[in-house]
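Can you read through this structure? Questions will come right after.
A single protein chain has been removed from this complex, and every other one stays in its place.
Each chain gets a letter, A, B and C, in the order it is written, and its residues are counted from 1.
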């Protein structure tokens, strides 16, 4: 950590800072520049509160050298992590596709879609039971009974299931769920993250709508710090000024995360664009860039989907997408 | 609602759409343009799912004419709302300042700050007991015991209190709190919003880091649709590419909200900038533009604040800020 | 075009609007809704000034149904355009790589890089002679003599050249340049666009730092409206809140542009990320998604590049990138 002092800073306060840091086993090297004095903090600064230091009267700015996350950090865990979801390994060289309807609507709908996506090569079934909707007047999901249907579809197809949690109080309903999804709007619901950290169930952590990659990794760190290292990251588009797509698919997140973290990275082109006809090209690009997999919305009748219809593929479109994805994956090897 | 059809759309599907809309008591006017056909939907379209329509094969785009919120909408409630917080009216012409420490740290700290801000004219005491922190390793607040201290400070000073809730499961601890704050990161924690809608306690709803004003009003609608119309909106900066301030203080939100909603609007320059020396000028600007009040962080020893220190004012700086704010308020009348 | 009228609008003003539109051979269909009246404008509205209509007292909002561009619009030109740069066709199914140094620095540097990129498969040589630099104290390019060196390198290798123009007054120096680049900062330098519209030289138009895709196509329209239809679009990253990369590479722009325009699309991962080690994965993704080519910075000694060094590849890294790109292109076929 680098601390830049104000010009004409008070010497006594500097001594207090030094003493306070030394209590935390941090030593200081002082560099006197022409226009400013700069302190180099030496030791394990990941636990040092940089906000506190920045608040001091004598300090102009603080710049971190080390990342503020440890368990999610590749520096301390050089090998890629593999998270096993109901027997399916995610990360570590394979490519896993999670597919299914935005919302679970009925047994028929779910089972039909589940069988179709399995036939096309999906390995995990996704489906929303608890649905975060912007409007209180919109369909809020089948909730507990939606999870029951997902478990039925799992029994039928053998596909493990991933579904979103919206509140700690619903956790009991997720007891048999193979992977619990934390949605973009809950990426910084820290109480929920802490609670999931006490479990061992894999967590698929979506990136917040306007979260930096570092904040996203800090949210992963919350879960991991609690003891649950089974975290999968999922990019689903960030908010920008562009309006042609619902969000902007930040595909650069893949190489950036590869460098800074060992966790698996899944890409969700359905939510990133909100437009079904852009899903296939983005899925192919995500496969090419080296993501660990995809999450794709598929519906047997997109026009009647109760939510997010415009971004869902038909089973036929999904099958076509998988063929192109597989062709690119073969070329990558 | 306006529905733009694709060129060469299927007539049978158009008839199905018409029938489905008529079931919902919506009638359709068809305009045949040169390059496209446009449908005008007439009736109460606020409950019509535009996503569903947009998903149809024959539809190119859907454009809303009406806003998707009703209870928060000035069109249906022309007078300004007044929300009473522990006897203090917020909205409706007055100007209310909520001040206090970012985090409650100790009885001494809180009581000293509470008495100081009261002396300078604050009418509501703010203080964080449950703290949302980006890092799991940072101080997470005094939690329940922090609320106890806030209630003590209330008894001492007579100031009603506002403090942030992070999870539904903590709600019992908030039984005597005068106003419950929903933080930016929880603006779209819909389960929490619904739960608060079942109460009558005033809710201070902060704008999400990258939320549009319309989404923010939809979150207010969640609370109001549940039966709790005591909602206060609080702007605290939005995320942009600029780095000189922590966020960008969207001061235009005041006139925009005035036009579209009847709810009171409070401005938080402390979180918007993250820099104590920018708080006074922004507070003065917020008073000048006609906001209903301010939320400001004050600490008796900012350099030792356990969180968000750099953005806290000293009691002396707060007093000076209040003088300037009052001068501008007097000029506005 | 859809015009939404205010409630209680003045009938006389509505008649004036109707008359004014009819002068422009636009007819109006009126839809009376419950809360608002909506006009549908029928005819060729691409020349109608929507700002003017929105300014009227009686108008609440105007929504365009048609895109405001014509020559760049796929609707009026269904086939993909092919722009020929010094004999090399760009667009129409092939894949063209433009590579070379950020700045032309010397004959030795340029020729060495040109021969290396040609050997690895690049078909067009890029190199900056006039350099837009944020700081007035930074190296501003070799200017005219840089173009002379590019022409020498062209003679040596046979590669056509593309280089950036910064001002109309430099146009004479570009007489023998095969493709003139308009940089992101000049995307809305409308006088320059108009001047380039009077020429027949192909123009590579980079997307502005915070331009929407529609604004970008409007800038292409400026050039095309002047008579020069040889426009190539180049995505180079947009500005967002994320700081891990210099910009955010908007890869979705490829399918969006494919749908709305017939112009060729080139992707520039070097400027999009500003980080050499992210260039290869993004180049591969761009090839996979179906772009018409790439623009990549290559330097024989990146550490000594006079500008933008951190984003340049070595010839060896470029060769490795080309191999991966070609593998994906083969799979795409």
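The rule is short, and it goes like this: contacts are C-beta pairs under 8 Å (C-beta built on N, C-alpha and C of every residue); 3 or more make two chains touch, one makes a residue touch a chain.
None of these values were measured; they are calculated from a predicted model.
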Candidates B:28, B:151, B:171 or B:285 - the one touching the absent chain: B:285
Per the touch definition above, residue among B:106, B:176 or B:212 touching the missing chain: B:212
Absent-chain contact - pick from B:57, B:108, B:144 or B:242: B:242
Those residues of chain A which, in the complete complex, touch the missing chain: 2, 4, 29, 31-36, 38, 40-44, 61, 63, 65-66, 75, 210, 239-241
Chain B, residues in touch with the chain not shown (by the definition above): 210, 212-214, 238, 240-245, 248-256, 259-260, 272-273, 277-278, 281-282, 284-290, 324, 327-328, 330-332
On chain C, residues whose C-beta touches the chain left out of the figure: 46-47, 49, 51-52, 54-57, 68-69, 132-140, 166-170, 185-186, 188-194, 208-210, 215, 218, 221-222, 225-226, 239, 302-310, 312
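Rule of thumb we're sticking to: only the chains that are shown with their structure count from here on.
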Remotest chain, chain B as reference, centres from CA atoms: C
Most centrally placed chain, judged by C-alpha centres: A
Junction residues of chain C - those touching two or more other chains: 210, 240-241, 243
